[in-house]
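A single protein chain has been omitted from the complex, and every remaining protein chain is retained in its original position.
Labels run A, B and C following the written order; every chain starts at residue 1.
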Amino acid sequence: MTKIAICGASGYTGAELLRILSSHPEVEITAITSEQSSGKRVTDLYPHLFQYKDLVFEPLDKSKIISKADLFFLALPHGASQEAVNFFYTHGKRVIDLSADYRLRDIQVYQDWYKISHKYPETLKNAVYGLPELYRLYIRTARLIANPGCYPTSAILGLMPSLKAGIIEKDWIVIDSKSGVTGAGRKAELALTFSETNEGFRAYGIATHRHRPEIEQELSLISNYPIKISFTPHLLPLDRGILSSIYCKLKKDVNTSDVIDLYKEAYSNEPFVVVLDEGQLPDLKDVRGSNYCMLSATVDKRINQLIIVSVIDNLVKGASGQAVQNMNIMLNLDETLGLKQVGLFP
Amino acid sequence: MTKIAICGASGYTGAELLRILSSHPEVEITAITSEQSSGKRVTDLYPHLFQYKDLVFEPLDKSKIISKADLFFLALPHGASQEAVNFFYTHGKRVIDLSADYRLRDIQVYQDWYKISHKYPETLKNAVYGLPELYRLYIRTARLIANPGCYPTSAILGLMPSLKAGIIEKDWIVIDSKSGVTGAGRKAELALTFSETNEGFRAYGIATHRHRPEIEQELSLISNYPIKISFTPHLLPLDRGILSSIYCKLKKDVNTSDVIDLYKEAYSNEPFVVVLDEGQLPDLKDVRGSNYCMLSATVDKRINQLIIVSVIDNLVKGASGQAVQNMNIMLNLDETLGLKQVGLFP
Amino acid sequence: MTKIAICGASGYTGAELLRILSSHPEVEITAITSEQSSGKRVTDLYPHLFQYKDLVFEPLDKSKIISKADLFFLALPHGASQEAVNFFYTHGKRVIDLSADYRLRDIQVYQDWYKISHKYPETLKNAVYGLPELYRLYIRTARLIANPGCYPTSAILGLMPSLKAGIIEKDWIVIDSKSGVTGAGRKAELALTFSETNEGFRAYGIATHRHRPEIEQELSLISNYPIKISFTPHLLPLDRGILSSIYCKLKKDVNTSDVIDLYKEAYSNEPFVVVLDEGQLPDLKDVRGSNYCMLSATVDKRINQLIIVSVIDNLVKGASGQAVQNMNIMLNLDETLGLKQVGLFP
Partner (left out) sequence: MTKIAICGASGYTGAELLRILSSHPEVEITAITSEQSSGKRVTDLYPHLFQYKDLVFEPLDKSKIISKADLFFLALPHGASQEAVNFFYTHGKRVIDLSADYRLRDIQVYQDWYKISHKYPETLKNAVYGLPELYRLYIRTARLIANPGCYPTSAILGLMPSLKAGIIEKDWIVIDSKSGVTGAGRKAELALTFSETNEGFRAYGIATHRHRPEIEQELSLISNYPIKISFTPHLLPLDRGILSSIYCKLKKDVNTSDVIDLYKEAYSNEPFVVVLDEGQLPDLKDVRGSNYCMLSATVDKRINQLIIVSVIDNLVKGASGQAVQNMNIMLNLDETLGLKQVGLFP
């Protein structure tokens, strides 16, 4: 049994790690931290996690906690994660960081978008971007994983086969994404209250959302070209899920079935990516609570566009599930351990 | 044009007063107050109220605002309302108070349930409980209206004809009420966030909710007997509406149609109470956004019970709409002015 | 009082016409038709419309109904509307058709997308596309109005000022639209049940939705250029509303504030179009139940794009409210009569 600590475990990604790991046969949770909820039991915050009723949040005292675990999940706020990651990493531990602090390779880009300077550029160099479908081999031997953002996961999985195959224009990509409210985290904010959100729908962060440079970085690496995208997130009145509608200009004369074949081939060995048949379109509800990404591809001959639709559960494949998938790869376990639960439909 | 001020206008009942009064032909809003949002425009908080874009919140300075209006709506927190009501009232103004401060006739009961002492017992004596279906004649000449709570409105309208007719046991009443989330007000509270509330449903305040003594007071006055009820509120994952399921023990051998006749007769002149035909049951969705109360009555012969179902929109008939109805009565206007909008279905 | 008949009144757009007209001072509803609900009262289907409790659905017998009214709203299915429109129109009546049958100027395009031939090309020539912001002068003297589709209304209002001013590329427009479930009408379909739809979100009709040629027709007329768009609708888990996110390539070097000024100027005399200030983004919830369209404009300098967000209530400005607006114009009444109700927020 690998000993696991979760730092910043009181938020939704922390709770989701606890939920997923509750049925994982190869790990044991030995410590959870939270500043605000220090001294409280897990069930004081999350009654549904009653099997953890003896687990108590402690403050994050790095030198105390380091001896308690072999692998550290960090679900701390952006910025706050930098130092903790560096500490556990430089002390030889395995670290999976769910913040954005180690995702961007270029420190300047990080500073431009997050308005924080990065203090650990050497550690950053050793971080692997934890998208198994792209970097599985690197993850296997890594000790530090930068777990991808939720929007980037949906967008990159949707675009990777097309970019690799060179069938779309690199300068013509529009990503219109829609996320459920849990994507905003567990916060007592007026704009996130039920009365302000339910039966509503709105765009936010147009032109300024911080997942954009992360998406651009990975698409650029895939295509060896400095890709710039149009990216607009929206807030859906539902709990879980991200659906990204991705519009691309086709360079080649291909049919819907050609593109679907390409995607099925590209993901044929992937345990968590499902490419739908022609005529099917994915629904957020089909992946709720699961680690799966479902994809559709449709060619619009009239305007020579390819429209990809990509759905994930933002808390699972978009955060904690992917983190556990990365853990399984790092620990050389079956990659799907603890993650076989299918979508909760209806 | 009667000049109107709304004190504590930044919450949902304040915004709802603004929404309803925006189509009222006989009044003019001359001042709105808010401590937290002082200096902001209405549209900074509520973009849907764009016709008020020149209206700015000011702090509640009683001696300054008193000259600006003839009638004052107070949507202040319980406790905070006491003094303001007393000030405007004793200076000769008309006051409609949406807080609970002037609803309970017995100061001791108020203090027991609200944990605040009442400083203005003389003014309290002049307050009329603003349920038009019960106290219309008193409202007509009153200068101070204690606007009823949302749960009490639904419960009292559901029980009044049965109690008056003496067909039910006074010691055997169970009220199971369910309210939409706006009933909790406009607050940045974790428990009210979408992620904690959506797709959930829970009881709260069992045995301790403060609308209980208010319901008991009015039922006792109607029946001239010290009624005690069982009252349990629940939180529905929807925006607006209260549905109360009311269980009563029948004293007489009556049929469903007898009771429906009784209710139709009792409310035959009421513009805002609709008694449904046998076989129909009311749905919250039918009264959304409207000032109507819909009622059904069903006799369960097998156990000799009467089950009343009562629905209202908690922000309209349960708060701001009823306040405007009271205003219309006080000002000797058509009671339905500004309130004819039917439910927004679907 | 103008006498009004509504043909096909049992669906949601019919019920919405009844709701809106219930507070309209200048009209009287004299007949409503429905084949399926013939003989039923309005309140059998729609309890919230209890003020129409004496109004009974009759079958559509054109020669019988024609003498009952001066103006006919037709909310019949596409295809079924052709003949009825022609009948009432050629018999000298005023007609507002909420179907798509008289929207497309080119009969071939109609036949290609709707798979029905058009039998009344002469009548079609006399139809005016009922978007007041574009064709008010023509509507004033028209006797036949083709009331616009919901998606087209949101899209055209969002693009009109930019196309007229020539600031965007005509060959580079992506429209990503999201609609509430009432847009699909009142139908007992499995895919529209709560269990299949709630907490879900999906795209549909990619590349094939029939509102696309309608949008293209009007954008082409505005810009005098054969515009082709990318258009993808999605189904939101909420009752009412359409939000369209519109992506355009800028031809000129303009700022967000320049574009907002352009839009404010363009719509300065429009009673139902609200252009938001810089930094504000519209929310569906703000227009729920109202006839307003809210628009935002944002320039993304990094990629030289303009992103317009447009929101309407699909049943009001997207259907029945716009139909009443057209009626008011045709009857030379105040254009806003019966339509001043603001959004039902929260």
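Everything that follows uses one rule, which is that a contact is a pair of C-beta atoms (placed from the backbone, for glycine too) under 8 Å apart; a residue touches a chain by one contact, two chains touch by 3 or more.
Everything quoted here is computed from the prediction, not taken from an experiment.
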Full-complex contact with the absent chain, from B:124, B:168, B:309 or B:323: B:309
Residue of B:41, B:78, B:140 or B:234 touching the missing chain in the full complex: B:234
Full-complex contact with the absent chain, from A:216, A:286, A:300 or A:335: A:286
Residues in chain A touching the chain absent from view: 12, 15, 19, 22-23, 46-51, 182, 186, 199, 239-240, 274, 276, 280, 282-283, 285-290, 294, 340-346
Footprint left on chain B by the chain that the document does not show: 174, 176, 178, 195-196, 198-204, 206-207, 228-230, 232, 234, 236-241, 243, 245, 247, 281-286, 288, 296, 298-303, 305, 307, 309, 346
Absent-chain interface as seen on chain C, which is shown: 12, 181-182, 184, 186-190, 192-195, 197-199, 237-239
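The rule we apply is simple: only the chains that are shown with their structure count from here on.
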Chain centre separation (chain A, chain B; CA means) in Å: 46
Chain centre separation (chain B, chain C; CA means) in Å: 36
Residues of chain A whose C-beta touches two or more other chains: 195, 198-199, 237-239
